[in-house]
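For this depiction, one protein chain was excluded, whereas all remaining protein chains were kept in their positions.
Going in written order, the chains are labelled A and B, and every chain counts its residues from 1.
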Amino acid sequence: MERSRLTKGTVITLIISILWLFPLILIFINSFKSDSEILNHFLELPKKLDFSYYAETWTKFGFPKLIANTLLYTVCTVLIVVLLAPLAAYYLERHKKERRCRIAFSLIILPIMVPFQSYMISLTRILGNIGLNNTKTGYILVSAGLCMPLAVFMIHGYINTIPIELEESAYIDGAGKVRTYFSIVLPLLVPILTTVVVLDALATWNDVITNQLVVGSNEAAINMQNALYMKFSAQTSDWSHALPGTVMSMVPSLIFFIFMQKYIISGATSGAVKG
Amino acid sequence: MKRTFATVLAGTMAVTLLAGCGSSGGSTSSSGTQSSGTQTSGTQTSSGSAAASSGNVTLKVFDAMAYATDEYQTVIDQFEADHPGVTVEIQHAANDSNTILQSRFNSGDIPDVFLNEPGSSAQLYYEYAYDWAKDTDTLSKFNSDAVALGTDESGHVYGLPWTYETMALTYNVDCFNKAGITTLPVTMEELEQDCEKLKAAGIQPFAIAGKETWVLAQMSTHFIMDKSLDATGTVEGLESGKITFADLPHWQSFFKLLDLIKKYDSDKILETGWESSENELANGEAAIIHMGDWAQANYTKMNPDAKLAFLPVPVGDSADDATVLSSVGWLYMVYKDSPNLDLAKEFCEYVLTSEQGVKWMTEGVDAVPASNTHTEMSPSGDLPKDSQTYIQAGKTNGWIHTIAGSSFSDTVGPYIQGYLLGNYTADDVTQAFQEYFSSQG
Partner (left out) sequence: MDNEKKPVRVHSKKGKKRKETLMFIIFVVPALAFVLFATDIPFVMNIYYSVFDWNGISKNLTFVGLENFRKIFTSDKTYWTSWWFTLRFTFFYVIIVNAISLAIALALSKENRFAQVGRAFYYIPYIISLTAISLIWEFILGPAFDSLYESTGWSFFGMSWLGKPNLAFIVLVVITVWENVGFYMINYIAGIVSVPRDYMEAAKIDGANRWKAFWKVMFPLIMPSVSICFLTSLTFGFKLFDIIMVFTKGGPVNSTVSVAYNIYKEAFTNNHYGTATAKSLIFVAFILIVTGIQMRVTKKQEVEL
């Protein structure tokens, strides 16, 4: 009885999910069309399966290089965040009564609430002064810095729910803080870290504005979405290349998500120590 | 707790204020010889030092448009081939170009060549721009009326003009033929009759891009224009308060046009973006829009067979009153403290006056160049050809929206939208325009 009722809800949710799939279908069928076909016959199937727009986009935009750049940015940003954010979150949570931790925590999470547009000019001044603008390093540092606040906040909230007793027994066994962190705490963080990885990988993969701002004038360093976005302006558009480009940039992120969602679920269930 | 927090905050602020002052101090001094030092960062360092040893130079170009980029690239390739050791590093920042150019100036990564719209946008950068006034040879390669758009009151020439851009109502010739319209309307009453004819022929008369505040604002400037004062005179008069909107000869006709649009455009007028507006016109689904000849390449892409022409905006009682407004789309400006100043100047001249460059502007962009070096080449599209005729006949006036201040479209556009929706009266809209110009004075 109970099972069948649950399935009913699931079935309805699945049916509704088609609405969410719809845009992907629209983008896909339009990615084979010319600009005027897109504008005038958006809802129709393409007349023929013409892959020439894909080929053109691939070569014209230099996709291999774009993919290499975007991948480098995504991997580096995620690595930095996943390495540093849990460290900070763990310490700040376990010492939350300390003054310096409260201050550090406030400084770290403040940017979650500040719109990027309001300080980006100041950021470019700083980057210019230290010679990091137009460099890949500069972009990675900024990108990691922008992803850090939410990551720390999310992990901080998660650590809050992990009982402290486990660590205390490790201390009694003589383990230091660093060892306790790596052997006891970090394994428990797998589910939330997976969420953070998915979130930040996607944000970096799809980033336009930060990339434009930091490395916009260095064609060797721009990423995928920025390259596509640059082809549009107030009075010109280039859908027949943007849509194949969108599809090509989406495929990796979709595969990545499908792969990662298993870890979110299984990681969470294996953390049976919780609760 | 509170006290330490305050101390830390004060400390952080002190540090960052120093950073802030330091950076602004850095840029203040960057006018002199120090500039090359301040801006040698990133790629510049490598190219700068390399320049000394092997003659390799990177020219940094900031491009604010994305018209016919493939053809543009051939011009650049040719320039590089003619100048061994020179690499042109071009940023096509067609989207949000103001923002990106602004951040490049702030980061010290100032491009050697950068583009701005003449008028208020270009003026922001005059203090950084090279003055061409003494380069008379170069200036003689351009039409003087176009050069004037980059010239300030004291005669400094801060930019070289790219191509003319002309705007008015644009109509689909086939639609007019189908509806039996043989002569262009010169009054609002005639325009209304023609709308009726179009409607009777089953054609939607208007497809104005009501979503775009810039389209509506540009459209309004035809009715602000006082031909006896031209664009600059009209704007100066309005800003100084010497004339008011009540004095403008044709202002009230604007509301007649808006009423026609309300009546003969689709019900979803505020949803129409520039792209669907142009598309409906090109494909004959609608007969009249307001746009400029910069859209020619779009029209050709949307429907290669489209036959289009300008309809001078019938603001008054006769054909002489009707307006076509023309200006230059972009000014090529050179950073005056650029380490590669001569090369940058040469680049601008090459792009704007060489055979390759003119070919890009006429064939690729399909526009009328402001240079006079290769007049044998001319654009092939209906609209640029049309605009050339109007320009040569002296029937055009200058652009108001580019000299009326950068927030013109964003300020008055929503009021015009409000009028079309019925939220505002004509008086409300007039008052908003009046207040805008007064605040600029």
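What to note about this one:
Throughout what follows, a residue touches a chain if its C-beta (ideal position, glycine included) is under 8 Å from a C-beta of that chain, and two chains touch if they have at least 3 such contacts.
Predicted model only: the values in this text are computed from it and were never measured.
Across the entire complex, the residue among A:60, A:136 or A:177 in touch with the chain not shown is A:177. Annotation: of A:142, A:170 or A:184, A:142 touches the absent chain (contact as defined above). Mapped onto chain B, contacts with the missing chain fall at residues 12-13, 15-17, 19-21, 23-24, 27-28, 30-31, 96, 98-99, 102, 105-106, 124-125, 127-128, 210-213, 267-271, 273, 276, 406-407, 410, 413-415, 417-418, 421, 423. Not every partner is drawn; the one left out touches chain A at residues 2, 6, 9-10, 12-14, 17-21, 23-24, 26-27, 42-43, 80, 84-85, 87-88, 90-92, 95, 97, 100-101, 104, 107-108, 110-123, 125-126, 141-142, 144-146, 148-150, 152-154, 157-158, 160-161, 177-178, 181, 191-192, 194-195, 198-199, 202, 206, 208, 225, 228-229, 232, 239, 242-243, 246, 249-250, 253-254, 257-258, 261-262, 264-266, 268-269, 271-272, 274-275.
Just so we're on the same page, only the chains that are shown with their structure count from here on.
Every residue of chain B that touches chain A in the complex is listed here, in rising order: 1, 4-5, 8, 12, 19-20, 22-24, 26-27, 39, 41-43, 45, 60, 62, 65-67, 69, 89-97, 100, 102-104, 106-109, 111, 214, 274-276, 279, 283, 294-295, 297-298, 301-303.
Taken in their complex, chain A has these residues touching chain B: 35-36, 39-40, 99-100, 102-103, 107, 120-122, 124-129, 131-135, 138, 212-213, 216-219, 229-238.
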